[in-house]
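One protein chain omitted, others in place.
Then we have chain A:
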Amino acid sequence: MSHAFYVTASYIAAFAVVFGLVLWVWLDHRARHRELARLEAAGIRRRSARQENAG
């Protein structure tokens, strides 16, 4: 195999892992955001949020 193969494979592997980490953080945030919105829609809120609404 040529040296170009090893260089290309290294950069692809690094990009794939970094992309995976970015995707994990983004998808996790989206899921948590939706979960919080669902709870809020069901009337389940943090004490501070309830006080804000009352005020």
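Going forward, contacts are C-beta pairs under 8 Å (C-beta built on N, C-alpha and C of every residue); 3 or more make two chains touch, one makes a residue touch a chain; residues count from 1.
Here is the rule we use: contacts and distances are computed from a predicted model.
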{"item": "Record-based protein name (UniProt) of the chain missing from this complex, from \"Ser or Arg-related nuclear matrix protein\", \"3-isopropylmalate dehydratase large subunit\", \"Heme exporter protein C\" or \"VWFA domain-containing protein\"", "value": "\"Heme exporter protein C\""}
{"item": "Touch list for chain A against the chain that is not drawn", "value": "1, 3-4, 6-7, 9-11, 13-14, 17-18, 20-22, 24-25, 28-29, 32-33, 35-36, 39, 42, 44-46, 48, 52"}
